[in-house]
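Let me begin by handing over the structure; questions about it come next.
Part of the complex only, each chain left as placed.
Every chain is named by a letter (A and B) in the order it is written, and numbering of its residues begins at 1.
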Amino acid sequence: MHAGHGGMRDMQVFGNGIRPELIGRDMYQLMSELYPLCRSITGNGVRKTLQLLRHQISLEIREVPSGTKVYDWTVPKEWNIQDAYLKNAKGEKIVDFAKSNLHVLNYSIPVKAKVSLTELKEHLYTIPDYPDWIPYRTSYYRENWGFCLSHKQFQDLTDSEYEVCIDSTLEPGSLTYGEFVVKGRMEAEVLLSCHICHPSLCNDNLSGIVLMTFLAKYLSTLPVRYTYRFLFIPGTIGSITWLSLNESKVSKIQHGLVAACLGDSGNFTYKKSRRGTAEIDRSVVHVLKSLGNHFVIQEFIPFGYDQRQFCSPGFDLPVGCFMRTPHGQYPEYHTSADDLDFVRPEQLAESFSALLAILNILENNATYVNQNPECEPQLGKRGLYRTVGGQQDTRTRELAMLWVLNLSDGSHSLLDIAERSSLHFDVIRDAADDLKEAGLLKEYPG
Amino acid sequence: MHAGHGGMRDMQVFGNGIRPELIGRDMYQLMSELYPLCRSITGNGVRKTLQLLRHQISLEIREVPSGTKVYDWTVPKEWNIQDAYLKNAKGEKIVDFAKSNLHVLNYSIPVKAKVSLTELKEHLYTIPDYPDWIPYRTSYYRENWGFCLSHKQFQDLTDSEYEVCIDSTLEPGSLTYGEFVVKGRMEAEVLLSCHICHPSLCNDNLSGIVLMTFLAKYLSTLPVRYTYRFLFIPGTIGSITWLSLNESKVSKIQHGLVAACLGDSGNFTYKKSRRGTAEIDRSVVHVLKSLGNHFVIQEFIPFGYDQRQFCSPGFDLPVGCFMRTPHGQYPEYHTSADDLDFVRPEQLAESFSALLAILNILENNATYVNQNPECEPQLGKRGLYRTVGGQQDTRTRELAMLWVLNLSDGSHSLLDIAERSSLHFDVIRDAADDLKEAGLLKEYPG
């Protein structure tokens, strides 16, 4: 254990100790509890969700009143729903909110009426290509009501009149979000954000919620270098609200990730920050390369999840988006098929490990100065050369030491050295620690 | 219509209104009238050519006296020719200037003599590989005389003596060139240049002449932003002369193109300016990519047409060269086969449209500053989101707006944004106009 980077080196060691499959199981268990709740960008579904998370981490729950101006936007009225159904002429409930909260157009205004089939059809949403699935639709900023149903259900509608009931409220209230901070030795922050506004949908977005929760829980057990700020916010309006109310904190954010769609069986996808070569971008690429599986790196586009707010030109934060299969690229996306079968514990566990490996680089990256810059130091007389055994290949460790010594001139970080040498960051980090212990490296004061 | 960029946005609209096939037909008609004239780097052929162009545009015709020093060069004596022929022993004209002005070595000194076949052969030029074609040859800076003829004609020469007659003059006079300026709102200029020194050759160089003429005619009907300067000059000595006599104007040139070989059926070729990444270079590449056909981008070489003078290190102007099949890369080049059959009206029309599209980018490119840089503005409440219908795909327009908002930080032009987003410049331009109208963008003052 080394003083300067104690935290995450412990984590690494502890990381070997953790059993991802157990964490995967616990995340999946939490997801199962969260699944039935009807979340939206405001309302009691979000509050209950955050309260359930408080069983894991001592989350702060914030309430921002409807009508609050947040940059160009206004915090909307709060939406809540008790029940909703569609009855046929015989009085049978043929679409029932109690069976799936996706059945109601999210943010539907209250309605109780008899309507003709023709009129009803203007308020119905289906997916003809997947006739068994219920779509997920919203209408946050235009008042409307509607039902989402399977195309099969839709095709059975033959009566001339139907009874519609949406027992919802759309009234002044507040927007609710969660915030949790793991204090580190430095004030500099890593921002980790997920959205919490989707009802019964697992990959988008319960996977992000459970991963951020267990990552926060785990990090809070470690003596970390960075301060970690976790946000559990409704999409778009949540990040805009947080940024608007926390401008003084923004300058502390040095790295960040938006996490979403991390429970499916697809390969990892990383969408870079607007900067494109930020340390977080390079750290994620380094980890994905080292995992050995196929992965996709997307250039930044100002579209998709809250990254687009964090990366707006007035902030330009180094925040990337970490996913498996991206939103919109799997047919189950925003349908009832994104359920507890679509997400698996072992996939959540793998995502957890990958996120840890990324944070591990951020925690352990540093820049050093070789204290013996003229020619190589004699490693042999210090017991550093061809004497280091153990798990890692000896020649690789030697080569790593030579790389660290050669490039530690104050202008190359350990991540720079890992990239240039094509060696794994951990190997470079270990070599630097050994050299520091031998007095051959000092941290760069700059 | 938008104030700041009124000119070319009109042109775009009007561009939809123009019928390229009609312009192609008119350009071809003008080419047919110009074809018979015997042009050279000086003389009456050039004067008559420029006078014919005055039927289309109010071209200024400049005369620069022989002997004028222009940098390292001297304006040469003026060359004119009335007639020339070669007669066999029977007195039959076997080579006749009246049939093709290519038959005479361009800039031949006068000669009237009987010469032996042996002596004659030192003054004859043919193309053995294409025995039916007459080559085009010149001797501007070394006094000489000669005949160009088909290899078949050459092989029929069996008499022992021939009568040669070249009724030409090479005397102090002047170099003639044409200049036409379309005044824009700005003093900054776009230079558009073609060479006018070739006799009966269509692709090289009548295609350039007619394209520049009709482009000038068309632009002069529009309220353009840039000032456009069209030069109709003899190759090499013409550009050297113009630069030498117009040094004070050079600093106004912000973009430029040399146009040549634009009537054949080959794909477009663009040779970059010496700078390589000038706005004109990027604009041409953007247009050629958007046209969807195969095209060739050549790196700058200090060789070929007047670009080499404009890009000499003392000027280093951002001037590229726009062609279809480049000089020397088609067998008809500099032969009698580069005739009115080799060039087609529809190919001229396509070149015209491509040139317009390039100028369209120059006219409409601009840099803006997002007036709502913290987070995205709420496009929906301004009627900008999912409400824009019409010809263009709605999602593309939305994405274009998000890109423009995200990158409009004063350091990215619309062309930069088009390149980074891989969206068409016009889509980005339209998005910027909509955002400007909504008060979300302001032009960058820098």
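Keep in mind that, in the parts below, a contact is a pair of C-beta atoms (placed from the backbone, for glycine too) under 8 Å apart; a residue touches a chain by one contact, two chains touch by 3 or more.
Source: prediction; values computed, not measured.
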### Task
Please report the number of identical subunits in the complete assembly described by this file, where 2 are shown.
3
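Note that only the chains that are shown with their structure count from here on.
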### Query
subunit A to subunit B: how many Å between their CA centres?
55
## Note on the structure
Within their complex, subunit B touches subunit A through residues 370, 372-378, 380-381, 399, 402-403, 405-409, 421
### Message
Going by the contact rule set out above, which residues of subunit A touch subunit B in the complex?
### Response
71-73, 141-142, 236, 239-240, 243-244, 274, 301-303, 308-309, 311-316
